[in-house]
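Got a structure here, written out as structure tokens. Questions coming.
Certain chains of the assembly are absent from this excerpt, and the rest are unmoved.
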């Protein structure tokens, strides 16, 4: 029966992870993408069908056609960039996730409120340059993959840099001195359980280039600091901190059910934290959907192998949830 | 027959790796932990039973009960911190490992003697601030997971920092400029063979945070350097250096049989080394038990896959050794 459904996504971000996982769970798979990417995605044997659209903004023109195919759409980190917030909400196809969460993820100020409500330890944000403790990071709304993050070490620099944003919305967040780490969660509204399926670290250019250059040369090089993520690597967390990692995930889900709506956040999400030497997490961001770092674990992660006796990527975990929902006739519970 | 045995450990450090591996080898599994951690460990399906104690220091109160269950205890890096050196030695339950090794691991000065006896290349230690070549690292005894390591770049700073230790025992070790790397060994007293089952790198806060901050800002930030390990990542060693890595492990085992006792060191252990650009290892520490970095390899490592045609984590390798010992009626050889 589940074979009647097709799992589909847009050609970018985590599409390979999503569709490989869907195929592992015996779904049909469909990729919607632009002509320039078609040949690339056709390299992968687990993608059954590639549906071309002239540009992602014309996604809605293919919706009707997909409706007939019994498609379930899995969103990822490029959906808002490609379709806009409104475009996501207007989608008529079954959409894995809760669209009401989108506003709370996109609006960094709302996101901060969400963290506050959950009671997790978070990096402070500041209203303006006078109030801030330095250094800080400026993050504009929708800045994806670290693009557009700006480091500022003092008030003058912050003020100068804020002017370059030309009125775009942003937050000013404290720069926490510690090591960054990204925890991949999956919350199942069917089993009411939270799982940790992986932990990664971002590889950022050119921030991760700095440390390899002797300070004597940094001085002459006029390096413009940036945090653009171009790759990810796997980590495992100290076991004594894993309990708190689970608890943080649960608190974020519970808070979402209070402040967003009853359904709240479910499926894959990620908490992005900086850890200080007192072994405390300082959460800097919530990604309320699959993150790119899950690519690392196509064949399972050290965490997934503790829970499953088969390779369980985040893509497969999503497909598994849909499979269970279909079987239990609960598809409405996990789609929007 | 092996099903009559239960493999048990304390709820911390490497408990998940140990018990997952035990379950893979078809043992019953039991976790002894405090009430605050019980719910956390119950998340994992391979833990058959959780035995609560009010605090780890009361471990000996549950010993009698466990005796009846045919329990074999697998120690890890938190055993000394939780039970004390004496507490470990007084344990009546079968204990995987050689308790005489504990003193030689805990006492950093003895550990240095052990390295010297083995003939491996090690980082020098110094008697006092006048004798030292700078920079140095001060390591107090029992400092676990990098906590309490102190960097000192000159004589004055070293003297100042030594005063903060308030008479606690410590060593002063040369700070080697090179890349740190941790080699996971398993020595089997049944087959008399040494295996390398993984290599990792520690992710230390805030030392690994430094390189991401431009030096101009480090200047204004008053960062207090620390080496607390909060995560690990996987490495593979240059093949031409792997021969020396095996040889080092063998020399450490052989030296232990001379200077500690006939049984010497066996089971899992780790050599922690810094590698310089002449491709030499400078060993900085021996961990004479399972290390936290083995968590990375729940489904095997690039090294274990060269030796085994099934996923072989360090936890599973321990359980496998016990299984073989039971079969060969040699349990006395590997327990204390």
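Lettered A and B in written order, each chain numbered from 1.
Here is the rule we use: a contact is a pair of C-beta atoms (placed from the backbone, for glycine too) under 8 Å apart; a residue touches a chain by one contact, two chains touch by 3 or more.
All values derive from a computational prediction rather than experimental measurement.
Taking the whole complex of the structure file rather than the 2 chains in place, the copy count of the single sequence reaches 3.
Note that only the chains that are shown with their structure count from here on.
Between chain A and chain B the centroid-to-centroid distance comes to 34 Å (mean Cα coordinates, whole Å).
Residues of chain A that touch chain B in their complex: 134-135, 151, 153-154, 177-179, 181, 199, 201, 204, 207-208, 210-212, 215, 218-219, 223, 225, 233-243, 246, 275-279, 299-300, 302-303, 305-307.
Chain B meets chain A in the complex at residues 12-16, 20, 37, 40, 43-46, 78, 145, 203-206, 208-217, 220-221, 223-224, 226, 228-234, 292-293, 295-299, 311.
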